[in-house]
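First comes the structure, then the notes that go with it.
Here the complex is missing a single protein chain, while all its other protein chains stay put.
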Amino acid sequence: MITVTVRFFAGHRDIVGKATAQYTLTEGTTLGQLWEQLVAEYPRLAGYTGRLLFAVNQQFGQPATVLADGDEVAFIPPVSGG
Amino acid sequence: MITVTVRFFAGHRDIVGKATAQYTLTEGTTLGQLWEQLVAEYPRLAGYTGRLLFAVNQQFGQPATVLADGDEVAFIPPVSGG
Amino acid sequence: MVEPFVITTEPLDPAPLVAAVQTPDDGAVVTFSGVVRNHFGGRPTAFLVYEAYTEMAAPVLRQIADEARARWPIGKVCVHHRVGRLEIGETAVLVVVAAPHRDAAFAAAAYIMDRIKEIAPIWKQEHWADGAAEWRE
Partner (left out) sequence: MVEPFVITTEPLDPAPLVAAVQTPDDGAVVTFSGVVRNHFGGRPTAFLVYEAYTEMAAPVLRQIADEARARWPIGKVCVHHRVGRLEIGETAVLVVVAAPHRDAAFAAAAYIMDRIKEIAPIWKQEHWADGAAEWRE
């Protein structure tokens, strides 16, 4: 098993009600699979599916990116800086 | 007869050797005709023919613009501001 | 010494950034200031709150500048983005690009702003004059 930290921002943090959470996952879990798990836990996140950027350890990732123990994960809702 | 003031800038002033000059002209003289007169007086101006902007009283004019008594004329060599 | 890529809660001032990007090779400096407007889509705004994934956003700003540098011959770049509560008229972002020639400086600055709005992990919460609030997407 691996443990990752997920950070929540903006609208996601409002839905989840916290800024970070730790998840223990089976080895080989991908970013996309972790997102599906979060949507199951917080159905209001479902509207963000397909509109996300993915990050692992502050670098952009892909849904197929395989997670490793200790990773910091972020699912980035549509950005609106500038 | 009319009298106009011609102002010389940049390379023109270097050729003519002065910043302003007064010219007494027959009525109906155009900007283009005055320029030809200047080229006759200062042959080194000839290289600017076709590369000029024309101004009368600080407004852009055309070679066909007819001059009036008291006008301030400028033949504007290629600009290079900015 | 000005850090080139910064997320900060402090008010933004372009002067030190402009000074930081200039070199004797550069004839052009383009500065973009993104300023908080008093309305959006016709609805009056009271103020904005910006939030960033700071540890990631600053490196992403650097990545975006590198993308611009791969496309146009430009010199130094600074991008500073403010977070926290911003009032109408305050500056949310500064993009400063030096280049030998102005076309590259304009193009790069515009590109950097486009990319910030596409991928920089920064979010804006609109606080409407009627008291409602929402994250802009």
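Note that the chains take the letters A, B and C in the order they are written out, and that residue 1 is the start of every chain.
Keep this in mind: contacts are C-beta pairs under 8 Å (C-beta built on N, C-alpha and C of every residue); 3 or more make two chains touch, one makes a residue touch a chain.
Not measured: the values here are computed from a predicted model.
Student: In the complete complex, the chain left out here touches which of the visible ones?
Tutor: When the entire complex is considered, the left-out chain reaches B, C.
Student: For the chain not shown, which residue from C:V2, C:A20, C:V49 or C:A110 touches it across the whole complex?
Tutor: Going through C:V2, C:A20, C:V49 or C:A110 one by one, C:A110 is the residue touching the chain not shown.
Student: Quick one: which of C:P11, C:G89 or C:G131 touches the chain that's been left out?
Tutor: C:G89
Student: Touching the left-out chain: which of C:R37, C:R71 or C:R85?
Tutor: Per the contact definition at the top, the residue touching the missing chain is C:R37.
Student: List the subunit B residues touching the unshown chain?
Tutor: Listed in rising order, the touching residues are 7, 9-11, 14, 51, 53, 55, 58-60, 74, 76-82.
Student: Spell out, residue by residue, where the missing chain touches subunit C.
Tutor: Residues 14-15, 18, 22, 24-39, 88-89, 100, 102-103, 105-106, 109-110, 113 of subunit C touch the chain that is not shown.
Operating definition for what follows: only the chains that are shown with their structure count from here on.
Student: Sort the chain contact graph into one of these: line, ring, star, complete or other.
Tutor: other
Student: So the centre of each chain is just the mean of its C-alpha atoms; given that, what is the distance between subunit A and subunit B in Å?
Tutor: Once rounded, the distance between the two centres reads 72 Å.
Student: From the mean C-alpha coordinate of subunit A to that of subunit C, what's the distance rounded to whole Å?
Tutor: 26
Student: From the mean C-alpha coordinate of subunit B to that of subunit C, what's the distance rounded to whole Å?
Tutor: 48
Student: Which positions in subunit A are in touch with at least two other chains?
Tutor: Residues of subunit A never touch two or more of the other chains.
Student: Using the touch definition from the top, which residues of subunit C touch two or more other chains?
Tutor: none
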